[in-house]
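Handing you this structure, nothing more for now.
Every protein chain but one is kept in place in this view of the complex.
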Amino acid sequence: MINRALVIGAGIAGIQAALDIANSGHEVVLVERQPSIGGHMAQLSETFPTLDCSQCIMTPRTVEVGHHDNIKLYTYSEVEEITGGQGDFKVKIRRKASYVNWDLCTGCGVCQEKCPWKAPAEFDRGVGIRKAIYTLSPQAVPNKPVVNPEVCVRLKSMAEGGKLKCGACLKFCPINAIDFEQQETFVEEHVGAVVVATGYDLFPQMRLPEYGGGKIPDVIDALAFERLLAASGPTGGKVKRPSDGKEPKEIVFVQCSGSRDPEHGVPYCSKICCMYTAKQAILYRHRVHDGQPYVFYIDIRAGGKGYEEFINRAQEDEGVVYLRGKVSKIYRDGDKVMVWGSDTLSGRKVEIAADLVILSLAALPAEGTSEVQRSLGLDADKNGFYISADGELDPVSAGVPGVFIAGAGLGPKDIPETVAQASGAAAKVLTLFRQVG
Amino acid sequence: MRTKISIETVMGAFVKDIELISGQDLLACNQCGKCSSGCPVVDALDVLPSAILRLAQLGIEDVLEAQTIWTCASCLTCVSRCPKDVDLPRVMEALRTIAMQRGIQPVDVAAVPDELVADLPQMAIIGGFRKFSI
Partner (left out) sequence: MGTPYFPGCTLSTKAKSFDVSGRAVAEALGMPLDELTDWQCCGATFPLSTDNSMALIAPARILIQAEQQGDPQTGTGKVATLCAICYNVLKRTNVALRERPEQLERINWFISTDTTTQGLTYHSKIEVVHFLEMLRDDLGWDALRQKVEEANGQNRVKGLKVAPYYGCLLLRPPDEMGLDDPEAPVILSDFLRALGAEPVEFAFQSECCGSYLAASKPDVPQALSNTIIEQAAQAGAQAIVTACPLCQYNLDKRAATARSTAKLPTLYFTQLLAIALGLSEEAWALDGHYIDPAPLFAVKSEI
């Protein structure tokens, strides 16, 4: 038994599992495909139901991970192949080319300042801009940038074989850390146990043509709205709508966009949207005192501790208007976005001329989940999520010896449940190490 | 007046008839309201489309008195968007069929003005008034 663990994914689940294992004296190899750790929680402004600042509660952990003696962190990397079994897994990890020598880079940020090439920031879900050379956020761990070959004019000119263009970052980097010749590399690690914490991604708007199919600029997803609310986000926490930068006075939240829809989307409920929508509506009211949020819903799911009270707060204290009826159509009319919903409770079809529309898009297994399932010989349920060894009594075991799972990869869930599962998976790993080792 | 609900209503002959004629499982509808949200003729309806289905689910027979079932234009928008693939146009047809079997006659076809009949494409007359015969 090799008393080291691999943790795949460094969102809050991966971070928690890695810290629990590392703090008990065992080495952890933590692999994350993004340039820095934190996953979706790093994109949030505040968390429900406490309205704690997400960065504030997460940063102590991400920094601890970054500095931990027992955690070997590989970001901008993916697990390529896993062979072997419990006690001795051989893990081949692909380290993508960042075109920056991270051993030299100090994270000063001059390259990002000087880079002239812009692109929509994936981290901001399209409501913010990044450069061709970028970090995900100012608090990124590690605070080392990567160069995106699709936007970087230098890399594109190299690929075309003509005259070399740009190279501003190369010129301005005070420590000569830019390396356009860098290639991807492979490393091999040996571990005794694996924790899978690959998380979730959102349903593509393109698959909801009756909601605009992703073509209406002022119809955004909840993570994008979260970036507008975040003080460290692209608008400094000012709620501005994408089309004209104006402050929206009437905003509509559309729940169940893709969820609970066996015909056109996914059959399951994405669990977190009722709560995060109430949260976002409350935060919006705090920012825009004369603004009115509306929420179109089918049911309100608020079973966690303090959750029902949180919904009551949104409805009673913050004046968020809840309308029970799934939205059928969203279209543009001049500078407004028309929303056709209904209020079945009063028996009316309802039309709202909104300034901004936020969709609660269904949570899907993160991109890359099926590759991880394949490399570990794990089964997927019919929606692509991992399957627990026992849905009731052993949710964090994968059913393959030595492999454990935590977080949204098993199915959509909130932060408390995710962290609990992560610690549970870590405990299983440590038990394994104790039993055999 | 209280609506009485019992095994006789929710599992009775009325509900079974609707399910047989429409070929639909009424309980598949979770009343999300998307059909009502997208119905183009809703301004002319007295009862929301989703409410029609609700009354049918519960076996409440005065759903047959609603104007909605005759004003439905069978545009099929609701069934195309329904998350549970419940064919509401077929349920409307089932309700019309049962209503006519019970002698409910909603429209006096003879009262339609001659100039209108002369002006309309005949498919409007055949389609529109086909609903009023079994």
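A and B label the chains in the order they appear, each numbered from 1.
Quick note on the criterion: a contact is a pair of C-beta atoms (placed from the backbone, for glycine too) under 8 Å apart; a residue touches a chain by one contact, two chains touch by 3 or more.
Since the structure is predicted, the reported quantities are computational estimates derived from the model, not experimental observations.
Listed by label, the shown chains that the missing chain touches in the whole complex are A, B. From the options B:S6, B:Q105 or B:Q122, the residue with contact to the chain not on display is B:Q122.
Screening A:G213, A:G237, A:G304 or A:G399 against the full complex identifies A:G213 as the residue touching the chain left out. The chain not displayed touches chain A at residues 209-210, 213, 329, 331-333, 338.
For chain B, the residues touching the chain absent from view are 20-23, 40-41, 43-44, 70-71, 73-77, 79-80, 87, 89-90, 92-94, 97, 107, 112, 116-117, 119-131, 134.
Note that in this section only the chains that are shown with their structure count from here on.
Distance from the chain A centre to the chain B centre is 45 Å, each centre being the mean of its Cα atoms. Chain contact summary for the complex, chain A toward chain B: residues 210, 256, 260-265, 298, 324-329, 340-344, 347-350.
Chain B makes touch with chain A in their complex at residues 30-39, 42, 47-48, 50-51, 77, 81-85.
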